[in-house]
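Only a single protein chain was left out; the remaining protein chains are all shown in position.
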Amino acid sequence: MPENSTLNSFASDNVTCACPEVMDAVLEANNGIATSYGDDKYTDQLKQQLSEVFETEVSVFPVVSGTAANALALSALTPSYGKIFCHEMSHINTDECAAPEFFTGGAKLIPIPTNTGKIDADSLTSVIRGRGNVHAAQPATVSITQSSETGTLYQLDEIAAISEVASQHGLHVHMDGARFSNAVVSLGASPAEITWKSGIEVLSFGGTKNGCLAAEAVIFFKPELANAFPYLHKRSGQLLSKMRFVSAQLQAFVSNDVWLRNARHANQLAARLSQGLAGFPDIELAYPTESNEIFVKFPRPLIEFLTIDGFTINEEELDGTAPPRFVTAWNTEAKDVDTLLRTIERYYQ
Amino acid sequence: MPENSTLNSFASDNVTCACPEVMDAVLEANNGIATSYGDDKYTDQLKQQLSEVFETEVSVFPVVSGTAANALALSALTPSYGKIFCHEMSHINTDECAAPEFFTGGAKLIPIPTNTGKIDADSLTSVIRGRGNVHAAQPATVSITQSSETGTLYQLDEIAAISEVASQHGLHVHMDGARFSNAVVSLGASPAEITWKSGIEVLSFGGTKNGCLAAEAVIFFKPELANAFPYLHKRSGQLLSKMRFVSAQLQAFVSNDVWLRNARHANQLAARLSQGLAGFPDIELAYPTESNEIFVKFPRPLIEFLTIDGFTINEEELDGTAPPRFVTAWNTEAKDVDTLLRTIERYYQ
Amino acid sequence: MPENSTLNSFASDNVTCACPEVMDAVLEANNGIATSYGDDKYTDQLKQQLSEVFETEVSVFPVVSGTAANALALSALTPSYGKIFCHEMSHINTDECAAPEFFTGGAKLIPIPTNTGKIDADSLTSVIRGRGNVHAAQPATVSITQSSETGTLYQLDEIAAISEVASQHGLHVHMDGARFSNAVVSLGASPAEITWKSGIEVLSFGGTKNGCLAAEAVIFFKPELANAFPYLHKRSGQLLSKMRFVSAQLQAFVSNDVWLRNARHANQLAARLSQGLAGFPDIELAYPTESNEIFVKFPRPLIEFLTIDGFTINEEELDGTAPPRFVTAWNTEAKDVDTLLRTIERYYQ
Partner (left out) sequence: MPENSTLNSFASDNVTCACPEVMDAVLEANNGIATSYGDDKYTDQLKQQLSEVFETEVSVFPVVSGTAANALALSALTPSYGKIFCHEMSHINTDECAAPEFFTGGAKLIPIPTNTGKIDADSLTSVIRGRGNVHAAQPATVSITQSSETGTLYQLDEIAAISEVASQHGLHVHMDGARFSNAVVSLGASPAEITWKSGIEVLSFGGTKNGCLAAEAVIFFKPELANAFPYLHKRSGQLLSKMRFVSAQLQAFVSNDVWLRNARHANQLAARLSQGLAGFPDIELAYPTESNEIFVKFPRPLIEFLTIDGFTINEEELDGTAPPRFVTAWNTEAKDVDTLLRTIERYYQ
């Protein structure tokens, strides 16, 4: 349990608290009785709200963690003998302690390496193999992360190209949207365009990192794919008895553009920080800053210098699988960004 | 999504909202940054508090549903080829959509039928078979529910007798304590006496039904049994990034005897209701009222009469596996009990 | 590794060797090259032969153990959150070390207790519960054993009645036919009548106990249910590279009525033994002798007397879950039956 300094507020967007609108909704939901296990008005209304947000009738299943959202979504799409194609740096492949394998009953993640953190139609095509060959796990699902693990974004035509390949090979298409909000505001495209209009069938819709306490949703754009989902949901321990408290968070989150406002703020502060960092000699952006994550190549002495100031290096950075990362959030303050930049400035003096 | 009438507040203790102390703690925790995934001061202090409550060093893993608590706990104790002995009416056997089988990788629940809702040393002994016989799933774990599925309680000597049988046969002992609070206040024994001093090794400690929003904890009294648990916890999607919000609930819950006060209130109202119900002709208590659940044998016309008044029959009752049930909660009001009794009175006029 | 006396030849029909026709076929198949993994002429012809035997186009997947046949068949019919209804004494429930749970990814066996070793439409109906209720594992499959675990037989109308209930509740119907041959000759009905004409969808067709070395087949009467089976087959390690050696066994087994002749012989000797046993005072048949298994109630001193003579008590008998059992096989000799009867006679002198 490391002590927290200002610098550590950039460790991740999941170290933040919830935004006022979400917290108020939880308080308001804490009133009277509500039928348990999601058979309540909050969950019902949430479904309607999300159908409006996505401009199509969706099936919605609230859960409390991104790992659960992803693993459940993938288990609805992939047989136990199936293959899931994903970027080698994807959260499902590296950060979920084999949850997708667990939930699917043993499906196989096929990691695709690229330099950008994104897969593309070609790299995907090159690894799809073995259809109909009983010796090979069967191609079943492709999963992309939006915003990606490197903070970059899939453009509409990139998503569509991946979905096209998927369609040709009979694959389902899943989007891990733990930071979906940040992508929406940055792409300037509608949620519908980024998802089902580009071929996405199921979305892990993230709330926690962008202002909720603990609220994600598995959203099906093809409700017929969700037939078995209520049972998968329940048997995974993600169907909460007092589901109203999760649904209420998500309701507030998507009401009055709270989710977009929060994301826009985070992205703006990320841009400010990114610009500041890029101005230093020896500091190089590892990837273009397109959402609220900034990956940088730091000289080692600078890392040590910052560590003394209380800066905590993320696990992924320590084991060398990722460059140091700064993440801004819905409540990051400009002065915190500036403090960080001034601290680095001191290193150069 | 049925409309709610006063009567429906007795449907379950999970239709209630959270108690003020818990809600305040969540509000207070919603402040500043906190390291994610349970590496925060709330989770750390919770462990210390629960070690005090149970008078021994415990390992604590917060989760958000009772199903997750049970299935995870059982998976820490039971190999994939193991047998879990439990009452045939137990929640793990009938109400978790095969979550224990999922989390354990295929272990086998051996249901023990008794009239009381509780198993005992003899009925347990009679079904333990096959040790060392490769054709048989291997005896591994016994799980009891406290308060039991019928609202009755395991007395200390009953738990000890079960644990003694377990010990003789090399079984682990788990307690499903979704309504553990209600048992503690009713038994007048210490949490330690009801658990590890009577041989319990792992407890699913329930908060949600007794005043939390969504907070349970898997508590290990033998920390060495928890070595693999952090990974099981994570890969099940129950390790929340903003864990502070679950831990804060549980902190408030066990601080200043909130959990005991809430449970005592619920039990008292249950006693009031039970006494009232038993006074009617044709109404018989299915089981003695020992905690906050009352099961009654109703004449069928009375059920129909109440249904018109908005009374919703529980699923378990509809499929005939359980008699109609009334559950009181931390915030049940005496006037609601009296309203219910007066409604029934009208039926008899 | 107990020594074998004549008496032990009655321990089970799986202690026998293979019959000459099967052995000859293996020898003959051991010639030249054959494409691996079942893409060979033996496997191909076997499918045609079984389609003739069952008077309908069947899908056939050879495997090498009854446990594999059952667990694979059930996994093709049952989702991970499903319920499989079966007799409490069924092999899948008591003798396969939780293989069905393993292969299905955690499905739940619902044991039905009856005195006969068979389930019936009523006892089945009484346990089907929870359809559409997310808290309950979902009713999915019913499995019956023919010949049953007690050596009794399901009559055509009994199977049809069970299938009718299954159909009403949307359940698949599986038959564990480890001793299917013995049932066929005893019922005097056609293989088709006993299976798909009575509603059976998938059959575990047993060869090992009735003259093969190690050969069973999963037979689908509705080929559309087998779409995913090739992958389940492979990933379970049951798709042998030199599959011709299993297929050749089954080919010889169903050619020239070998399987029926073998079974008829075993049944006849069982009848002779049953009649002899029933003639003794204090010996009572536990179940009517309808195939090649005889379960008897013995006075304890007789068991001890026989044990001295080298008679080995079966595990199921030792743990008290079943009365002592005698099983006759394709090669049991009349003189062995008579030796056994004379040994018992000596006890009474």
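Labels A, B and C are assigned to the chains in the order they are written; within every chain, residues are numbered from 1.
The criterion applied here is as follows: a residue touches a chain if its C-beta (ideal position, glycine included) is under 8 Å from a C-beta of that chain, and two chains touch if they have at least 3 such contacts.
Not measured: the values here are computed from a predicted model.
Although it is not drawn here, the omitted chain touches the following shown chains in the complete assembly: A, B, C. Only one of the listed residues, C:Asn8, C:Thr116, C:Ser190 or C:Gln268, touches the absent chain: C:Asn8.
Touching the missing chain, out of B:Phe54, B:Tyr81, B:Phe221 or B:Phe298, is residue B:Tyr81.
Checked against the full complex, the candidates B:Lys209, B:Lys234 or B:Arg325 give a single residue touching the omitted chain, namely B:Lys234. Considering A:Cys86, A:Leu109 or A:Leu153, the position touching the chain not shown turns out to be A:Leu109 (whole complex). One chain of the complex is left out; on chain A, the residues touching it are 80-82, 94-98, 101-102, 104-109, 111, 129-130, 133-138, 315, 319, 321.
Residues of chain C in touch with the missing chain: 1-2, 4, 8-9, 11-12, 14-18, 23, 26-27, 29-36, 39-41, 44, 63-69, 71-72, 96-99, 102, 208-209, 213-214, 231, 234-242, 245-246.
Touch with the hidden chain on the side of chain B covers residues 37, 79-81, 105-106, 134-135, 137-138, 228, 230-235, 239.
We adopt the following convention: only the chains that are shown with their structure count from here on.
Think of chain B turning onto chain C: fitted on CA atoms, that turn is 180 degrees, to the nearest 5. Shared numbers divided by all numbers used gives the overlap of an interface; between chain A and chain B this overlap exceeds half, so the copies present the same residues.
Centre-to-centre, using mean CA coordinates, chain A is 51 Å away from chain C.
Chain B and chain C have Cα centroids separated by 41 Å.
Rounded to whole angstrom units, the spacing between the C-alpha centres of chain A and chain B is 33.
Shown for chain A are the residues in touch with two or more other chains, namely 231, 234-235, 239.
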